[in-house]
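Showing subunit A:
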Amino acid sequence: MAYVVPRPNLTWKEKIYLPSIVAGLAITIKHLKRMLFGQTKVVMQYPEEKWDSHMPDHYRGAPTLVKDEHGRERCVACQLCEFICPPRCIAIKPGEIPAESRFAKVEKYPEEFSIDMTRCIYCGMCEEVCPEQAIFLRKDYSITGTTRGALMHDKARLYELGGVFTGLVHKWNPKK
Partner candidate 1 sequence: MDFFFQLPWWLIVTSLAKTIFLIFLVVLPMVSYTVYAERRVSALIQDRLGPNRTGFPLTLLGFKKDFSPGLGGLGQPIADAVKFLLKEDFVPGHVNKLYFWLAPCLAMMPAIVTLAAIPFGSYLFGEKMVVADINVGLLFMFAISSVGVYGIVLAGWSSNSKYPFLGGIRSTSQMISYELAMGLSAVPVLLICGSTGLGAITDYQVREGWLLVPFTDGGLSLREVLLWIPLVLAFITFSISMFAETNRLPFDLPESETELVAGYHTEYSSMKFALFFLGEYTAMIAGSALIVVLFLGGWHLPLIPNGANQGGLEFLHAIPAWIWGIVNITVFFAKVAVLLFIFIWVRWTLPRFRFDQLMKLGWLYLFEIALVNIFLTAGILAFTK
Partner candidate 2 sequence: MAPVLFYFFAIMTLVFAVAVVANRNPVASALSLVVSFLGLAALFVGLDAYFIAVIQVLVYAGAVMVLFLFIIMLLDLRAEERRRVNIFAFVGGGLVAVAFVAQIWMVLQRFEAGKTAFLPLPAERIDDVRNVGRILFSTHNLPFQVIGVLILVATIGVVVLSKRELK
């Protein structure tokens, strides 16, 4: 069914447009004046002012590796994150924990663990897939470097960014 939109009957004042143009100009100049005298405060001056305190808990920043409260690394080098990573920026070289070690139950540890931050898309799939809760997306958003090498986060850098994370981790749980 055709629906006819009724055209408004404009008065001559509306037809010549000039009054509404002047009204529009008044609105924009009001905004300009308020900005000039600092009455509107919308924009944040980025490097000086930051949004860090407003950051939501679910913010997905740089992926990092975490240690537990005893300083032990949580990662068991299962390589699930390496396989699920969509841009394939994670590279893990698993190493074996020797049988005489206290932690022989864990079997593996990451000998090398690197995340290529030039490729990372901050999707958070590594965090979701990790069975040991070893990899977390933290709130660091300003990942910069002057070379490609500087953006290749190796194991040491990842632990430095990640820090300590407390809570239940499966591999230290003897019942599992």
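Please note the rule applied: contacts are C-beta pairs under 8 Å (C-beta built on N, C-alpha and C of every residue); 3 or more make two chains touch, one makes a residue touch a chain; residues count from 1.
Keep in mind how these were chosen: all candidates are chains of the complex that A comes from, given by their letters.
Remember, it's a predicted structure, so these values are computed and weren't measured experimentally.
J.: Thinking of the complex as a whole, which of 1 or 2 is in touch with subunit A?
T.: Among 1 or 2, contact with subunit A goes to 1.
J.: Taking the complex as given, what residues does subunit A use to touch candidate 1?
T.: By the definition above, subunit A touches candidate 1 via 18, 21, 24-25, 27-29, 31-32, 34-36, 40, 42-43, 45.
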